[in-house]
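Then we have subunit A:
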Amino acid sequence: AQTPKMKVAGVHASPVENAWNSRLHGAMQKAAEDGLIDYVFSEGVSAGDYPRALREYAEGGAQLIVGEAYAVEAEARQVAADYPDTAFLMGSSGEPAGENFGTFGTWNHEAAYLAGMLAGQMTKTGTIGSVGAIPIPEVNMVINAFRAGAMEVKPDVKHLVGFIGTFFDPPKAREAGLAQIDAGADILYGERIGTADAAKDRGVKAVGNMVDYTPRYPDTVFANAIWNFDPLLRLAMADKAAGTPTAKNYTPLSLMKQGGNDILFVDSMVPAEALAVMEAKRKAIKDGSFTVPIDTAEPK
Partner candidate 1 sequence: MIVERRASRPLALVLLAPVAAIAAALCLSGILIALAGAPVLEAFGRIATGAFGSRLSATETLLRACPLILTGLAAAVAFRARVWNIGGEGQLYLGALATVALGFSNPLGLPGPLLTVLLMAAGALAGALLLLGPLALRLRFGVDEVVTTLLLNFVVLLVVSLMVEGPLKDPLAFGWPRSVPVLADATLPKIVARSRLHLGLLLAIGAALLVWFIQSRSTFGLESRATGLSPEGASFAGVPLRRTLLKVGFLSGGLAGLAGAIEVLGNRLYVSTDLSPGFGYAGIVVAMLAGLNPLGAVLAAIFAAAMFVGSDSMGRALGVPSFIADVTVSLCLLTMLVALFFSTYRLRRERPA
Partner candidate 2 sequence: MSASSAPNEPAGATPALSLAGITKRFGTFAANASISLDLAKGEIVALLGENGAGKTTLMNILFGHYTPDEGSVWVDGRRLPPGRPKAAIEAGIGMVHQHFTLAPNLTVLENVAAGTQGLLSPRLDEARVRRRLTDLSDRFGLAIDPGRRVGDLSVGEQQRTEILKALYGETKILVLDEPTAVLTPAEAEGLFSTLRRMAAMGLSVIFISHKLHEVLSAADRVVVLRGGRLVGERRTGETSREELAELMVGRRVERPVRARSAPGPVVLEAKDLTLLREGRPLVRDASFTLRAGEILGLIGVSGNGQSDLARLLFGLERPSAGTLTLLGRDITAEPPRARILAGIGRIPEDRNRDGVVADMNLWENAVLERIREPRFSRLGLVRRKAAKAFARHVSETFDVRGGTPDTRIRLLSGGNVQKMILGRTLDPAPAVIVAAQPTRGLDEGAVAAVQAALLKARAAGTAILLISEDLDEVLQLADRTLAIHAGRLSDPVPTEGLDARRLGLMIAGEPANAGPSGTVSA
């Protein structure tokens, strides 16, 4: 007999086109296609409405609720406390809480580091740039890792940083990218979507973040610092099914050795020697002999 499917709800603060949300959304859609879960979701849920959406799903019998607690840390924990039968898996910068409030961080800094290594070897001007949303730890972390990776292979590399002040404004990210190209950058790390458009306009190269942007910008995006939500989701589902407490930090599943993040690149666009250096480091990260430092300070 078939086990009943688990009821999973996604509560997205942004529209699900937003790269980060799309990773969560995609992973849950995939699980639904695999016949493992029933997936329902809300998007564009503002902070004021967020706790209500959580509660409605909890009251509606969702067994696992996936979302983001960043803007509503206290309220989300309160909701979890009120609905002990539901597991919560929340993107958060905070700690797990109670019995059922699990958290995760978006750690694709390892992939960003590797991308930085490629960028450092490939830049001709010696200047690279990163365009981020706003300087929160998760954003800072990848940008710092990207720079660190570049610096490892090219210690004198110049790294520009721009923040667009909002999480979703591609035209603005594009302008920020163009500004960096004007300032000499020839490889852009697009923490935010829109950055690669600038690179495409000016015929320089770009690195994507979180999602695989190569199909969208062929010939421009040569590498992506991918983040996979699947391992986190699958573990949380397993925990919930097995009745193990879900109030834990799922972040380690984001690590490369767990398959949580990785670099995705286009062979033909990357020089072989650069690739070799990067691949060596990738192996070191996977086998644990190298740890990419975590630096959440605001990059300057």
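One rule holds for everything that comes next: a contact is a pair of C-beta atoms (placed from the backbone, for glycine too) under 8 Å apart; a residue touches a chain by one contact, two chains touch by 3 or more; residues count from 1.
Picked so that all candidates are chains of the complex that A comes from, given by their letters.
All figures in this text were calculated on a predicted structure; none of them were measured in a lab.
Asker: Among 1 or 2, all from the same complex, single out the one that touches subunit A.
Answerer: Among 1 or 2, only candidate 1 touches subunit A here.
Asker: Using the touch rule from the top, collect the residues of subunit A that touch candidate 1 in their complex.
Answerer: Touching candidate 1 from subunit A are residues 40, 42-49, 51-53, 55-57, 59-60, 70-71, 73-75, 82, 93-94, 134-137, 140, 165, 296, 298.
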